[in-house]
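With one protein chain held back, the other chains of the complex are shown just where they sit.
A, B, C, D and E label the chains in the order they appear, each numbered from 1.
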Amino acid sequence: MENVIGVLAANLLSPMVLFFVLGLAAALARSDLNIPEPFAKALSLYLMLAIGFKGGAEVARAGLDAELLMLIAAGIAFSFAIPVLAFALLRLTSPLPKVDAAAVAAHYGSISIVTFIAANEFLRSQAILFDGYLVAVAAAMEAPAILTGIWLARRHDAGSDRGARNNGSLFQEILLNGSIVVLVGAFFIGWITGEEGLLTMAPFIVDPFKGVLALFLLDMGLIAGRGLRGSRGALGLQTILFGMYMPLISATIALAAAAAMGLEAGNAALLVTLAASASYIAVPAAMRIALPEARPAIYATMSLGVTFPFNLAIGIPLYTAAAEMVT
Amino acid sequence: MENVIGVLAANLLSPMVLFFVLGLAAALARSDLNIPEPFAKALSLYLMLAIGFKGGAEVARAGLDAELLMLIAAGIAFSFAIPVLAFALLRLTSPLPKVDAAAVAAHYGSISIVTFIAANEFLRSQAILFDGYLVAVAAAMEAPAILTGIWLARRHDAGSDRGARNNGSLFQEILLNGSIVVLVGAFFIGWITGEEGLLTMAPFIVDPFKGVLALFLLDMGLIAGRGLRGSRGALGLQTILFGMYMPLISATIALAAAAAMGLEAGNAALLVTLAASASYIAVPAAMRIALPEARPAIYATMSLGVTFPFNLAIGIPLYTAAAEMVT
Amino acid sequence: MENVIGVLAANLLSPMVLFFVLGLAAALARSDLNIPEPFAKALSLYLMLAIGFKGGAEVARAGLDAELLMLIAAGIAFSFAIPVLAFALLRLTSPLPKVDAAAVAAHYGSISIVTFIAANEFLRSQAILFDGYLVAVAAAMEAPAILTGIWLARRHDAGSDRGARNNGSLFQEILLNGSIVVLVGAFFIGWITGEEGLLTMAPFIVDPFKGVLALFLLDMGLIAGRGLRGSRGALGLQTILFGMYMPLISATIALAAAAAMGLEAGNAALLVTLAASASYIAVPAAMRIALPEARPAIYATMSLGVTFPFNLAIGIPLYTAAAEMVT
Amino acid sequence: MELHPKKRIEIIIERVVARRLTDVLDRTGVLGYTVFPAQGGRGQDGVWDRNGLVSAAGHMVAIVCIIDASRLDETLGQIYEVVERQIGIVAVSDVEVIRSEHF
Amino acid sequence: MELHPKKRIEIIIERVVARRLTDVLDRTGVLGYTVFPAQGGRGQDGVWDRNGLVSAAGHMVAIVCIIDASRLDETLGQIYEVVERQIGIVAVSDVEVIRSEHF
Partner (left out) sequence: MELHPKKRIEIIIERVVARRLTDVLDRTGVLGYTVFPAQGGRGQDGVWDRNGLVSAAGHMVAIVCIIDASRLDETLGQIYEVVERQIGIVAVSDVEVIRSEHF
């Protein structure tokens, strides 16, 4: 337990978390600091490309095993199922209308790749081993939750049927979402080119990686802070609390599954982190098309303003400690 | 021959080519993946700056010799002459009207600096030596073809004379084109500051270079794919074929010249690559001003959608193998 | 003396200065070369973040001493006082109206962080030691001059009182200016995370730093050149001369103070450079709000087009030589 | 210079929805349109700023489309079907153009 | 399609001043506005280009605000107080909108 607290404190004082806090503080103080949008998008692309490529190269080195298939299946199941639970909890505990609850629920079933990356770095700093192919699990968990979210909204709200005719193209758009394409594409390129490819790319995607991540987290802090400031009032206490206990619930479920599957600590910690994380890139974009009546001020702020910092600061070390105990 | 095929296969599985293919596939599948334009422009600037600087530093180290002057003269001659040949072939074999044929021809006389960079990396991967000053030959070949292209269009089309009054400023704009200025300027700075300058700049322009190139090629793939999709119908089979045999013809001519000049294999391979490559930055911009009636959907797609991938995947290893045989 | 000339010449042939000159020449020749604005902003952010972080990490390593407080006090005093002197000189020697003179004066009291960074690199190239906490002095000197500038304008021009009601928010905006927030924030993060944090960030903020600086100076050259071209006529000979002798006056004052405080050569050179440098980011933005009648074509061009290159090429080696003699 | 009266439609809409709208315009007889990026704004759903969005969601664009008055009603009808459930505004004004072949 | 007549106000102003203006719009009854980035331009104070500005100073934006004609006079008065001493122009035109709840 003491150890957990020490690790937690160390995590809070890592450059990653501190840059996030700097951004948050600057935004709350109404500083005009901002990362130009095209550059922020480039940073995000870089992170996807790098994490995908390194994952693939890792697979080329260490090989695949049956565990991956099991993990992907578990991940997809979580992504489909968690939104149902999240929706039920939101309807019970918060005053959110159905369409907002469905949209929020979809976010918690999907994943945040930056949270996943932060967990990778955390494990590395703790010298805990994990497999590169986990990045494939992350990719597989992005989309299913969106389907559940839309289904939840439709089941409860006849009005939203009007958008149904567009769904064919919507599902294609979700699967061909830019960040998924880069993540998966870079994964395969890393796999194909292996060690040699990694050697070529390393000075670009390995060495400066943590620095780029810190800069990106500065931007995330700014955005989270502006979201929190802008949505003052829109977000009630119950919904804010949901943004902190929901990841713990998802984490507990994933932890149980990880123990049942007999995963090693590192892989378990990453699977748990994925389950506990909430999307703020792919799902909001899909929700604007599929459920335009749902309010972005609610779901974007909960996912980015509440759950992301919670996971970054407290969640990741906690999930790791739990995974080490259980496995 | 077997060796050539092995090298060709290795090239096809390099991160560079694979990232290009990823971009191409994403675009053809209508993914919304894109590299923000300001960032893509920055990547392009970076590549120019890095290749120019490294070339100059190489000259500072190894010195200049008379061969450079000979190569520049040959390059300028190719740039002036190749469009005449290309124009004649297009008029014979394709249904393109004169003004389009002239615009396309100009592209094939000029060069693609990214193709040149890819050839540099390929030679390095094959441990074939070449001189840094070749980058000066690349710079010298950019512009002359534009003059020939305009001349070809004017000779055949009285209508385009109306734009003549603007030509003074047009030629100035071509020579002071941003990418040429950076390439040439960085070349001289590399030359002046030499080894010491390179040491200062290396962690920025040498180490991450290949990674940046891979990212840039991802964007090129996206653009090429979107161009191909958008111009379906506009491009006939004859013009597509032209985009593949024209580089081979230019390459053959340059190869003969290289043999006659007694170049070493590396320099010969680069001269041949330059002759075989087609512009997609400087020439399209000049054509929009000088020959606005020519259709960008034709020339941009041929150069970037057909000839660039052809050279990247097949041309470069082929030209290198040929250069090694002939020299 | 000979030594000074040698060092001066070496500085003029450094990649940094040469890239600035390349940009200047390209702009004066009306090349269309440009660094996309979002990318230039990102470069600037990177430089702030890196210099702040490295300064903080340096403090974590070497510790703080009382000298820092003394230096900050001196810096703030310079920032408040220099504009008064600058204003008096401008009114005596130039035909600038009062409001323009006040705005220009504010720029010379504040500082240029890129000049400071260039001085850091110059000292490093000369193997002269200095303290990392000087970056805190730079941050402290940014804002006070703005207050003096506004006060000078108000004292002489009743008309500008109309804007007074906005001042509360103006001062907040100045202090929460994005670049100051990143500089100071990164400084504290560097301090908190210390050696270990620096190790994490080094491949991003240390290794490629000089290359990024060179690219940024290319952009500064372009902007300075375009400013000079655009303001032809607006800037008289007296104001141009002011842009070169004013830094020398400020430098002399700071040099005397440095000698009085008994600083080491490196710290003295940096304090002198800060005093001699003129702002071109924070102060112009503040002036547009506080003194909209003052003409940006005047103050931006003097600071960026005259004083910045003067300091970069001649000032920094000169101040360093002087600091070495005096301390 | 002879001027021809036309209608200018300006649609402010979310970027994620823009492709659906332009797909519709492509299918109707509209001969051209231009998309402009917005930087920020405010509406009933609150304030947004381009530099403060991690997702494409929320980012608005303006689509400007100049058409002949004879096509206005049909075009607006088709635009309305897309924007009906979305955030966004549609404004029409009178303009005169110097070449009429584009509209 | 029923169209409702409204007023479109277009304000071209420096980005550094834009927040002051939108703060004023926020306080008045204006229901929404959109900010568009400009790339460059020329006026009495000379030429500017976005890629040639090291500071935010000088960079212009266009703020577009569609309102009901009944609010025009009051809104223009408040806009004028902000732009009075600044560089910038304010232009008003007639538009028709398809949904009237936003204005």
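To be clear about the criterion, a residue touches a chain if its C-beta (ideal position, glycine included) is under 8 Å from a C-beta of that chain, and two chains touch if they have at least 3 such contacts.
If you're wondering where the values come from, they're calculated on a predicted model, not measured in any experiment.
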item: Neighbouring displayed chains - absent chain, whole complex; value: B, D, E
item: Residues of chain E (touch criterion as defined above) contacting the omitted chain; value: 10, 12, 36-44, 60, 62, 73, 76-77, 79-80, 89-94
item: In chain B, positions touching the absent partner; value: 27, 34-37, 40, 44, 162-163, 166, 219-220, 222-223, 226-227, 230-231, 234, 280-282, 284-285, 287-289, 292-293, 295-297, 300, 304
item: Positions on chain D where the hidden chain makes contact; value: 1, 3, 6, 8, 22, 25-26, 31-37, 61, 64, 66, 93-99, 102
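Operating definition for what follows: only the chains that are shown with their structure count from here on.
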item: Labels of chains that are neighbours to chain B and to chain C; value: A
item: Most distant chain from chain D by Cα centroid; value: C
item: Fitting chain A to chain B on CA atoms, where both chains share a sequence, rotation angle to nearest 5 degrees; value: 120
item: Centroid distance [mean C-alpha coordinates] between chain E and chain D, Å; value: 18
item: Per-residue multi-chain contacts in chain B, two or more chains; value: 36-39, 207-208
item: Touching two or more other chains - residues of chain D; value: none
item: Contacting chain pairs - touch in the sense defined above; value: A-B, A-C, A-D, B-C, C-E, D-E
